[in-house]
Structures are given as C-alpha cells and as structure tokens.
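Every protein chain of the complex appears in place save one, which is left out.
Showing chain A:
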C-alpha cells in the first residue's frame, strides 16, 4: 500500500508508515504497564502535547547517547527504532507548534548518531572484535539509519554548517529535560533488577490488561487533547526497558539469552490480539476525523445558495489528492452535495460543476493507473457521466466549458454560464478505463460479455460528447472525439456494406461513416498522430469490408511503410493490425501475391502474437524486466478486437504455397534460386525431415501435405487437404463469404498445380494435348490455353502451341536434369579455378615484372623455389579439373546418346 502512496500522492513517504507504527508503538507501552503498574499512579501529571512528545524524544536520544558510550549497538538499534516511532508520533505536534521545522536537538542527535555509525563502521578491527550480536545489529542499524535520514538530509546539512549554535540552544533544553528524567532513571533501574522475574511470571496475564489498553488508545485516537495515562507513561517506560536491557547484557549472558525468548514471543502475542482494536483506534478514526465534520456541512438553518455550496465544494475538492482523505467518503459527500443542490434548485451550471467533480473523484478513487477501477464505481461513473451529458446537451448553448477558464472567472448565476472543465478529457479517460476493465476480464467468461455490453453506453456517451463538441469545440477537439469514435468503429464488421455493394441496401453504412470521420480528421488535424491513426483505422475498415482497391490505394498514398517505425508502439500495433487485415482482404479478393506481401513481415518474425499485441510470449531468461512487462501488458488489445492468428498463418502459408511450389518447380536447378517465403520453407523442411509422416492434424500439417501433393501436380489431393471439414471449422468458416473464398482457392490450386505439373514433367513429354490437360485439371480449355500461353510468353516453358491439333509441343531446349546439374558443377568448378588463380597470383605478384628487371627480387628470393613448386602443383590440379570438365561434357553427350537409344528401345 505504502509503495504507491509514495509515488501517487504528494504527501511524504513517512506518513505512509504511520499506520504501522502506531500499532507498534503501543506494544511496549502495554508491556511496561503490566510490569510497573504500581508506579503508575504516582507520576500522573498533565502535560502539554508538545512537552510530552519532546520529553519522550529526548529520553530516547539520551539513552542512545548512553548506549553509544558503551558501544552497545544492539540497544542503539532498538532505541533508534523507538526513536523513529516517537518522532513520527511527535510529527503532528512539530508541524503544529514549530511550523514543520524539526527541532534542533532531534537533528543533532541524528547527526551524532550518523557520525557514530560511520566511525564504527569504518573501524574494521573494532568490528571484528565485536560480538556477533552487535555486529549484526550494526549492519541493520546502518541500513535503517541510512534510509531514515533521507528525509532529514537538508536539515542535517544546515546543522552541519553551524553545529555550535545549535548545541548551545539544545544543551539548555537538554539540561532541563535531563533534570526531569534523571530522577526517574534511578527508580526504574532498581525496579528492573528486581522485577525481572516478574516479567516472565506476569507474561501469561498480558492479554487481560490489553482490553483496557486498547480502549485507551482508541481515546487518544479520536480526541488527542486528553492525553491518556498510558501515553504519559510512554517515554519513561521505554527508557526503562532499554536500561534494563543494557544492564542485563552487562551482567550475565545466559540470562540475556533466557530473557530474549520471552521478549520475542511477547510482542507476537499482542500483535495477534491487538490489530483489530488498534486499527479502529489508530487508523480508522483518522478518516472519521475528516468525515465527521463534513456531513454536517451546512448548518440547519443556513440559507443555501450557490456561493455556500460552491465554497463547500471547493473545500471538499481541496482535500483531493491528500493522503488522509477517504476517497470513498468524498464521493458520497459529493453525491450528497448534488442532491442538496438539486433540492434547492441552484441552476444547471452548479449541477454540471458538481457532476464534473464527482466524475473526477471517481477517477481518483483508483490510485494505480495500471489497474482497472472497481465495477461498482464503473457503473456509477457511467451513470454520472450520462447524467452530465444530458445536462450539457439540454443547456447546449448556455454553458460554456473550457479548460482555459480559471476558477475565478467561473460564472454560475447568469447565462451564459462559464465553467472550468473538459468533457472530452473525461470521456477519453472513461474510454481508457473501459478498455482496461475489458482487459482485466477473462475473455472466455461471461464477465467479459457483461462488460462488453457496456460498450453501447460508452459509445453512446462518446456520441453525446461528439454532439456537444461539434457545437462548442475547436476542430482539434472534434478530431479527438472523432478518433475515439473511430476506435470503437473500425474493427467492427458491417454486413450491410457488402449488401450495399450488391445493391441490396440503401442507407448509410459504417464505411460511409468512417469516410466522413476520417476525412474530417485528414482535413483538420495537425498533430499527425491523430491523422496516422485515422488513416490506419480507415484502411483497416476498408480491408475488413473487402474494399481492396481503396485500402491498397490508401496504404500506398499514405507512405506509412517508411515512417511507421518512428511512431509510438500503439500506432505501430495498429499498423500491424491493419497490415494483417489488408493481407486477409487481398487473399479474399484473390490477390495471392499481395496477400503474401502484406503478411510476410508479420509472419517472418515467428511472433505475430506479440506484434499484434494479442498476448505476451512466455518469458525467456529475463528478456524483459517487470516494468517492461507491465508496459507491454498495458498495450495489449482487448480480446474482442483480436485477429485470429491461426487464420492469419493459414492464409499466409496457403498463399506462400501457391507462389512457392510452382516457383520451386520452375527453378529446380537454378543455383541462384531464392526462396520466396522462409517460414513456409521451414515448415516443408521439417516435415521432410520426419521419417514417418502421418495424416495431417494441425492446420500447418494440412498445408504442408497440400504442398507436397501440389509438387506432383495432384490438384485434387491438394485441394482436399486445404478445403476439408477440419480446415473449414478451423479456418475458412471465419471468413464472411466462406464459400466464395473456398471456390476461389480451389480455382487457384488447379491453376498452380497445372503450372507445377508442366514445369516438373514437361521434360518427359514430346507434346501434350490441351483437352487432356483441361480434363486432368478440371479447367476449361480456354483457361488451360491461356495459362500455357502465359508461361510460353514469360519464357518459363519452352514449347509452342499447335492450334489445329490442340497440343503443346515441347521444344526440349531446356537442359535435362543431368545437364543442368553438370552446368552447375561447371559453374562451381570455374569458381574454384578462379580461387586457385587468385592464390597463384598472390604467390607471384610480379610474374611479368620479373623478366624485366630484378625489382624486389631479394624480398622474394627465399620463397621462390617453393612458389614454383606450388604453382606447378596447382597448374597440374587445374589442368586436371579442366580435363574433368571436358569429361563431364563428354558424359553429357554420352548421356544424350543413351537417352535417344533408350527411347528407341522403348
């Protein structure tokens, strides 16, 4: 709890530990009371708060000083802890009486203690000689102390600058106190020796006086003026305790060990017994303190008018952000104020103002930004917001809202009212909260559906704000609210759009709406970010409704591909989402190549899930820190906006298959062949590596099996692997017009299989009849004709079409497989020869110069014999290789001869 207080509110971090410390402080009190109950009555003196606290502090300080002299670090540690507690207790007094200036003697003691700690820490020999206990406590003390003094740094600095002056003042004070306490010191000392045994004896009874004690502490919690008796006892008692300990430590070790045990157990017992009581006393009452005077905000007979209500409102709101204010009560109080205002009919302006404040109070309620608000507040928020908007829309022209209006220039009484505030920011915040809420829900539960129902309300609110801003706001504000609307619109599919395309629907569709909103933003935005997001959403929406050309043109015109990596992550995510959808759209429209192009960047990384912000990858070896993960979590898309990843991958793989397989067949022996899709290749490879391939199960296996079938030109098997019941439920049914997509797919498979077949097997044909091919591939003759013609034109297929006989005549000008391989080999051997020649040259850098003049000869002298030998060897090797190449050519010729003979034989 304290951790986020420190960051969130401006109240100092010390106060955060207050609640714990109040608990702890009361513990020693109780113990001591049990022990010394006899003495109690004697010293009952009424003292002022300040006096009491200061005395307590000085006592502790003195005991620290004493312990310091004898270097009992364990005791110093516990005294120091007591000191911190006492000091926090004294703090309100200090603030009140001294106006927040920390008293000199406190600072001095801290400075002294620091010096002491530093000296002891530095003294390494001393540390070694220390008892184990002391050594340990020194470490903890040093750590605690360092942490603690952070708050005092500035004062300490001041003190160190002129310590003397402080000392004098302090000494006087000190003396006074010392006199006071010295007399006390003697008594408890004596008592402690005697009563040591009683401590143990009485221990079981501890629980009894507890009750009385907790009542007591309740008292001082609520009204602090009547300082209770136990409180009074505190300082001296604490002192006694420390004194006792030191004496014990000095006296006998075994006893100390014995004593320690009960001490350890005692507080624990009390902690168990006390917390609830104490909580109410020390912790719960604090808000009550604030609240107790609030509900009675107006005197019964007071005349309620705008000013009174306003001042009250300001009073309430001034508590905002403070640590002590109970945010829950504040909201309730504001509500009450609202009803009062309504009862007295104080005008729309005030009503609006109060509602604004309620909204912001609800937003404030949640302190952690990353966490969603509670459901009950959420619904309340929606309610108030709707109320507010209704009011605003009714008084559309009478109320002027602006952030530039200061509190002083607000106008409540006469029209037009002028108010400070911004509905747009409020609704934006509300929208963000909504998304957060959604993300918090388990997307597969009913909760999610329930929450999602609220979207209607949220969009309605946005709509209302839009109406309001359109009248009142600046273009920039309109852009902002439009973008909010777009954010809720762009990912939703509207079947009417497709109907309209077919002429079955007349009215406006979401595409038209998007068009209007986006065009306004294009025209009026000057922040670039809004425009980028609007364009991306616009493209997304077009792609969603199969407006492939509009979407593509927008992408190309926007030139976002070049600049997108410089934008913020959430825009990049939107870009990725847009690209994914564009790819899907291209696929549905049968633009396989474009689909592949769109998706390749997403799929190449093998982590599309992260790129689309649809979930985090499991962590690997602390790749990211906790904060990073938090930030990433905040970026995630809510579930209902997700793009189906399996669909995405399937579309990608299928389009890769349709491109890659014919390409592979066409360039089987091309040494410089480059693969189109690495991911697809990997899938294929990994399946080939398996020794036993079973029938396909997953989507990927289906695609791989289909690719293998396609390699042999078996279109039927291929299309069965791609379009079947399993794949339908997994993938294809997710499309809006699934049947059309499937039909298109089968058509593509047929065509590409035909191409693959021709590439792979053309070398065994002398000629193929077109009708036969069209029958084989279940394609119209014309289609086959056109495909083959295209291949011939592109010089992919060495053949010509013979029209009268309807056959494709192969030219056989392509090299056979063996020939192609031999050519590759020849290539490689030339490379090798080149490399060898390079070695050769390096050995003989001045081969030609050598004959001309003996330049540089001395340098080389020793190596030459060797060089020559080497050259000789290399020449020989090269010669052999050349021979081998010739041999290969010779083999090829032989090969051809053999083939012809074979054919003859057949």
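Please note the rule applied: a contact is a pair of C-beta atoms (placed from the backbone, for glycine too) under 8 Å apart; a residue touches a chain by one contact, two chains touch by 3 or more; residues count from 1.
Here is the rule we go by: contacts and distances are computed from a predicted model.
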UniProt protein name of the chain not shown, from "Trafficking protein particle complex subunit 11", "High-affinity nitrate transporter", "Eukaryotic translation initiation factor 3 subunit H" or "Dolichol-phosphate mannosyltransferase subunit 3": "Eukaryotic translation initiation factor 3 subunit H"
Residue, one of A:375, A:734 or A:821, that touches the chain absent here: A:821
Residues belonging to chain A that touch the chain removed from view: 816-818, 821-822, 824-825, 828-829, 831-832, 835-836, 838-839, 842-843, 845, 859, 866, 869-870, 873, 877, 884, 887-888, 891, 894-895, 898, 901-902, 905
